[in-house]
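Only a single protein chain was left out; the remaining protein chains are all shown in position.
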Amino acid sequence: MEMKELKFDIFQEGPLVKSVSITKIMPCMAEEGRVKLAMQLDSTLDQVMPTFASKFPPGNVNYIPHKKILTLNTHQRVISFFPSGRIMMMNTRDPEEGIEIITEFMEKINQCYLECESGNGGEDLTEKLSKIGPLDLYNCLPQTNCEECGTATCMAFSMKLLSGDSTLDQCKPLRKGENSEKLNSLQELLGDQLMKSLGWSGNY
Amino acid sequence: MNSALIIIDKAPYGYENALSGIYIAIASLDKGIQADILLMGDGVYAALKDQSSEKTIGYPSVGELSYSIFPEGNLFVHLDSLNQRGIEYDDLVEIAELIDDKTLYNLSKSKNHIMKI
Partner (left out) sequence: MDIPKENSQNNKTMVIVLLDGPYISQYVNIGCEMAEAALNLGYGVKIFLYMDGVHNLQKDQNPRDFHNISYLFQGLIKKGCEIKACIRCAVSRGYQDQSQFLDGVEITSVYDLAEWMLGDSKIITLGG
């Protein structure tokens, strides 16, 4: 297999990661015609990995803390991030698609880096998130089973939040004045960071 | 679920076995078999990081190739073999997982197929 090194400069001003190289393109035998990409970022991810890992709903995440290896189930494929800055992306259409997707993640990685630098990150939120169960979330929801989010019950919704199949933004009633207490308790339970991870974009 | 353990006990580059064993693991994983690689004896050298065989001897890097099995498959490195050879855990590729004899025993019992290449 030829070693073609394709380098892509993505963020000229990127605080941590500016460019990514594709180090290997392998056939993905599980899916006919798709490929497996090995990529290398221009920086190591040692420092930001714990913060980065906490940005995603736990259902999509397999994080090995003592090795700082993060595997995500996202964009209909499995992507593994290694502390050395290496990335393995499965089930991809072609290198271009791989780069498109990785650019999104590079942006997030840079954000995490800035958070860590400003002292906001660094906390191992993945552990905190792993201790939060659907019942904890349910207790902070309106509990009216109104179905506005597209799910039949608030309990089912809280399970979907954790699996990454729903976002907090989908619960419109949470933004209403009558539920402000619930929203506060949710904020207390999760904190800013994890609220975002579970798909909360709003101001409160 | 069908599972396999591929044991490699020869050092890479000196013998083709390490490379060939990894290819079997990759093929098995693609067929949905829960395949893991166990490096024992001189096989543990296959997990050393920063191997640069492509530029030096025109041979695919075995350390690099082993990443292909992750995360579906595991790369187990036999602890005693590592210690006997004076290799530290930090010298290994990121996906290497240390395994002691007791865990190895349980792992072997759980596998449908065990092959030593």
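Structure notes:
Letters A and B mark the chains as written, and numbering starts fresh at 1 in each.
Keep in mind that, in the parts below, contacts are C-beta pairs under 8 Å (C-beta built on N, C-alpha and C of every residue); 3 or more make two chains touch, one makes a residue touch a chain.
Predicted, not measured: the structure shown is a model, and the values here were computed from it.
Contacts of the undisplayed chain with the visible chains, over the whole complex, involve B. For the options B:N2, B:T56, B:N83 or B:S108, the residue in contact with the chain missing from this view is B:N2.
Think of the hidden chain as still there; on chain B it touches residues 2, 4, 10, 16-17, 20, 23-24, 27-28, 30-33, 112-117.
Operating definition for what follows: only the chains that are shown with their structure count from here on.
Look at where the CA atoms of chain A average out and do the same for chain B: the two points lie 30 Å apart.
Contacts from chain B toward chain A in the complex involve residues 27, 30, 54, 60, 64, 67-68, 70-71, 94-95.
Looking at the complex, you find that chain A touches chain B at residues 1, 3, 24, 26, 29-30, 36, 38, 62, 67, 69, 71, 78, 80, 82-84, 86, 88.
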